[in-house]
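Of the protein chains in this complex, one is absent; all others appear in place.
We just call them A and B in the order they show up, numbering each chain from 1.
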C-alpha cells in the first residue's frame, strides 16, 4: 500500500501546487529579463505595489493590536458574561464565511457615496469608498479572525494561573502582560501576523469591490494582475504575480518557522 | 498577620460555593483547610488572596478590611496547586519576579534570591527552567517565589497534590519546619487528612461550603462536633442499631440514633486477651488484610460488620475463627445531636480495692 500512496501524494502535489508555481516563475521570463523589468517598472505597477505594501502594513498593525486584545477579552475577561462570550466567539469567525466580494459590498452599502454615513464623511472631506480608508476597512474585515483565532487557543492552554501568580507577587496588568503573558503567546502572535500579511497582500475580491480599481490611485497588486489579464497583457500580469508568489513563498517559510517555535513553547 | 473572616459567602451563578464562613487566625499559626474536593476550600483561599471577590462578608487583615484590595496590595504569598511557575523564566528569574516588580536594587534582589535558593535547597539549579526540574523541586521554587517579597501571609493550594507519595512525606515535614522557622502565618488547602493532621497547628474542616469545625487535629479527632467531621476524619463504620452491641443497651433511650465506631474503639482477640471478659461479645473473623504495620480485621458481630486493627505482635487470627470483640466506645448521632458513649460494661463489675 505504502508503495502506492506515497507516489500518489507526490503526483497530487506536483499537479496541484508545484506545477502552477513553476509556471508562474517560467512565465514571467517568457520575454526575458527585460520584459519582466519593463512590466514591473510601469508606473501603475509601482503604484499598485506601493498600495499593497501600505495596506499590508496598516492593516497588520491594527489587526494585531485589536486581535490580541480581543483574544485576551474573549478568554480572560469575566465582565463579559459567559453567553455573551459564546456569542462573540462565534461572531469572530463570520468573516471566514463571508465571500470577500460580499465583504466589499457590505462596506459599499454602509459607507458608499449614496449612504448617510458615506455622504457625511464625504462632506467632511473624507472619502471612504473608492479610496484608501475603504480598502483598509475591507482588508481589516477579511483578516479579522486570523489573529484572534491564533492567540485564543494559546491563551486557553496556558491558563490564567501564571497571571494570577504574578498578581499575588505584586505585578499589575501591564507588567504582567509583558513579562508573563506575552512570552507565552509571542509565537502565536507572530504566526498570526504572517497569516495576516499573507491575506492582506493577497486580498482581491473585497478590495476590488471597494476600491473601484482606479489606476494609479486605488489599484493594488492583485487588482492590477486581474486588470492585466482582462487586457490580455499576460506577461505583465505574470511579472507582478511572480513578485507576489515570491513573497508568498517567503511567508510560507516564515509560517513554518513560526509554527515550529510555537510548538516548542 | 492576624486574620479575621466574617460571614463570607461566594456564589458562582447558581452554585453557592462558600456559605457563611467565619473564623480567626492567630499570627504565626499554620492552618489546614481540610475537606472533600469541590467543597469550597480553594474558593476561600482565593478570596483571601484577592483572586476572587466575595459575594458578601468581610475579610479583615490586622484589623483592616481588605475586600476591595487587589491581590497586588495584600502582602500575601500564594503557592498554586500546579505551582504556576513562569515557564519561560529560569528558577532565578521566577524567584526574583516579585522583587523586580517592586523595582528593588539589582544587588539586593540577587542577595535575597540566592538566600531563598539556598534555604530551599535549590542551589545549583538557579539557571534551570521549570520543565527541567522534578515535581518536588518545582514545589520548592514555587515556595521560594512566594516568599521572596516577604509576605505577611502565605497561602498554599493543595501544595503536595502533584507530588509522588514518597517525596510528599519528606516535603511535608520540610515545609512545616520552614514555616515554623520563618514564623509566617500560613493557610493551606488539602483533601488529605493525614497531611492536615501532620502539618497543621489547627484544622478547619470545610464541607459543602460550610465550616464544620475548627480546632487542633487532636481536638477534632477526639471531639468531632458534627457527623460529617466524625465520618470524614479517621476510618469508621456506621452501625444502625448500636443497642444490640454489648454495653450499649442504653442507646435504646434515643430512637433514630445511629452510631459511628472507629477501628481504634474496637479490640478483637482471643477471650484470654481481655481483662473484663463480660464486656466482650462473640464475633467471627470475616477477612484479614495485611496493612504493612498491622492487620486490618473485618469481624462480624451479629448483623454488623466492624473494622479494627490488630498488632502484628499478637497471634494471627484466621478468617472464619470465632473471636471476642470489645467495643470501647461509640460516637452516637441523630438529626439534632451527637455525643460519645462509653461501653457501660467496661467498668469492672467487681472492683477489687486494695
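Quick note on the criterion: a contact is a pair of C-beta atoms (placed from the backbone, for glycine too) under 8 Å apart; a residue touches a chain by one contact, two chains touch by 3 or more.
We take it that contacts and distances are computed from a predicted model.
For the omitted chain of this complex, the UniProt record lists the protein as "Molybdenum transport system permease", which is one of "PadR family transcriptional regulator", "Thiol-disulfide oxidoreductase", "Molybdenum transport system permease" or "Adenosylcobinamide kinase". The missing chain, though absent from the display, is touched by one residue of B:34, B:51, B:229 or B:325; that residue is B:51. Checked against the full complex, the candidates A:29, A:53 or A:204 give a single residue touching the omitted chain, namely A:204.
Checked against the full complex, the one of A:108, A:131, A:151 or A:189 touching the unshown chain is A:108. Looking at chain A, the residues touching the absent chain are 1-2, 5-6, 8-10, 12-13, 16-21, 23-24, 27, 66, 69-70, 72-73, 76-79, 88, 90-110, 112, 137, 140-141, 144, 160, 163-164, 166-167, 173, 176-177, 181, 195, 198, 201-205, 208-209, 221-223, 225-226, 229, 234, 237-238, 241, 244-245, 248-249, 251-253, 255-256.
As a convention for this text, only the chains that are shown with their structure count from here on.
Here the CA centre of chain A is 56 Å from the CA centre of chain B. Every residue of chain A that touches chain B in the complex is listed here, in rising order: 158, 161-162, 164-172, 175, 179-180, 183-184, 265.
Those residues of chain B whose C-beta lies close enough to touch chain A in the complex are 49-51, 70-74, 76-78, 80, 82, 84-88, 97-98, 101-102, 145-146, 148-149.
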